[in-house]
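Of the protein chains in this complex, all but one are displayed in their positions.
Showing chain A:
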Amino acid sequence: MAREDVGIILGGPQGAGVETSMMVLTRALARRGFGVIADREYFSNITGRHSYIHMLVSSRAIPRSLRYPVEIIASMDAETLFTHIDDVANGGYIVYDSGVASKRLEEIVSMEDITRVRVLEKLKKNGVASTVASVLKFLERDRDVKAIGLNFADLLRRLMNRYRIEVSSLSRYVSGIIVSAVAVLLGLDVEAIKYSLSIQFSSRRNIVEQNLELFKYVEESLQSYRNSIALEKPKHNFRKLMIVTGNDVVAMGKIVGGLRYQSYYPITPAADESFAIEKYEHLRAEKDIGSIVVIQTEDEISAICSAIGASLAGARSATVTSGPGFDLMVEGISWAGANEVPIVVTYYQRGGPSTGQPTRGSQSDLFNAIFAGHGEFARVVITSGDHVEAFYDSIEAFNIAERFQVPVIHLLDKFLANSIRTIPPPDLDSVKIVRGSISSGGKEYKRFDLGYIVSPRAFIGVDDTVMWYSGDEHDEYGHIVEDPENRVSMYSKRIKKLDLIASEVSRDMKLQVYGDRDLDYIIIGWGSVKGVVLDALELLYRKGFRGCYINVKLLWPFPSREVVEVLSKTDRDRIIAIEHSYNVQIADLVALSTSIKIEKKIAKFTGRPITLNELVDALQKLLTSETTHVVLTYGA
């Protein structure tokens, strides 16, 4: 029977081509209309540590969440098999290199000791010896798994002889074996693979040819497994799908939204966004559209300050960072607040505190984004639940920044940044660029005219106009003034923007509610937990629990009125807050803003994404018992 979706793990050492495998497979699958979501897990390391892709292929264009166990594990090395011993489904498939069958767990130096000890204990408990062969035998016997050994060395030797490839570059073809094996299991045709390869290696025809030859060898070896895991026909009829990471999609949104200056200091997981933008620095389609200056600054302080400078001159400008970098930017954000400068900070959270888990995900910086900075001033914090939202929100971030002349923090996370999704191309007819109140200046121009909450803004450089800015309290012209009455009017003018924002930002931009209207329970959360929560709602609905999800998008100023309106539809003890953090800060934010105290919480702070299986279990537990707090831990 054809399946709606298939879960897959592609694993191997960092730098060995796991990502290339994912990209080639994803593009080939998209070519045939399948949707893919893929999370990339990796150490803070360049080469050698265990990295893997956890993906879900689906007949939906945009699958929403990841789950365990998976139907296919394709491993480049022995470590993958030990690390993911619990992750394969009953009746699932494991593709492995038969050359590593005798490899012992104790020999795997790239594995962290603490992980090795844990895996060893697990093996001991099940009476399994610590070799790859015994692990596979155990899975075959215990879980009806089919372990498919391919002799990687033999396959590569054949290829080498055929094309006279240097021995030293043979390892580059391992990704081809992985791609081919998974494609054969899924019954994906060679034409789709060919299409994908020719884009992946567009300038290197011979590599495409060699990989196709390799596909042939693998297909021969796996004849009997062809189409073992068939997928249902795609349920959508998009003629085009984009394959994007969160970084990519934000880059695109910013460019469409009129970004003209982007500064950054390298930091994971934000830096890829700037790389993506830099490709379009000379922006042109059928005509020259404009220039985007992308600059790697000397530090995050310079990144934010130079972006503010560019904004003063009239360019839509942004900077991009994650927690440690944001901390350095705070002084600049305060200055922007004091000087009513539109500026966008795209903030990709990762595991903290300090350098924490540089390559893992988290949502623990909510309060950092909302409250960072001394003194009081209006700032806006928005977030996105998935790749599609992130595109439109990247544009809206500029619109809000310019309409209200405030710093806007677009709070995202590593799960979004580094995960790949297939999404339909955006609908640009629905996109609007709103620059707010712009003045053409003139001799009498007053930058901080107290006749408005949002004074008309002239850009530095406008003819016949001179203006001043100062981080000190200032008068309408921007000159330093310490007079108490001026202080009250200027200070209030700036903060009153929060009320204006609360009344003028659209409801859709504040929050979105998904699910049943007749409610047993309500989940509230924000950012990239959205997909997995929506899938969990669906599964629980089938089990008789009717719930809804409040996807909060405007985190500050918090949409108290709208949230209360939804939360009041159920009993307080049927409200559940969820977040990738220890404290589940959204619950505190709701309490602070609405006086509603949420007791039930689901937290995950391993750095790995929340998966559907563990979330459904947790929700069921919260809904059927006195439990109030569940901490999730699934994932390698």
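Everything below uses one rule, namely that a residue touches a chain if its C-beta (ideal position, glycine included) is under 8 Å from a C-beta of that chain, and two chains touch if they have at least 3 such contacts; residues count from 1.
Keep this in mind: contacts and distances are computed from a predicted model.
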Omitted chain per UniProt, picking from "Zn-ribbon domain-containing OB-fold protein", "CoB--CoM heterodisulfide reductase iron-sulfur subunit A", "2-oxoacid oxidoreductase (ferredoxin)" or "Sulfate adenylyltransferase subunit 2", is "2-oxoacid oxidoreductase (ferredoxin)"
Of A:171, A:198, A:470 or A:593, the residue that touches the missing chain is A:470
Per the whole complex, from A:187, A:324, A:356 or A:456 the residue touching the absent chain is A:187
Touch with the missing chain holds, among A:15, A:48, A:149 or A:290, for A:290
Sole touch to the unshown chain from A:314, A:356 or A:456: residue A:314
Had the left-out chain been drawn, it would touch chain A at residues 27, 30-33, 187-189, 195, 199, 231, 233-234, 238-244, 248, 252, 255-258, 260-261, 263, 280-286, 288-293, 295, 297-299, 301-303, 305-317, 331-332, 335, 395, 422, 425-429, 431-435, 441, 459-472, 478-480
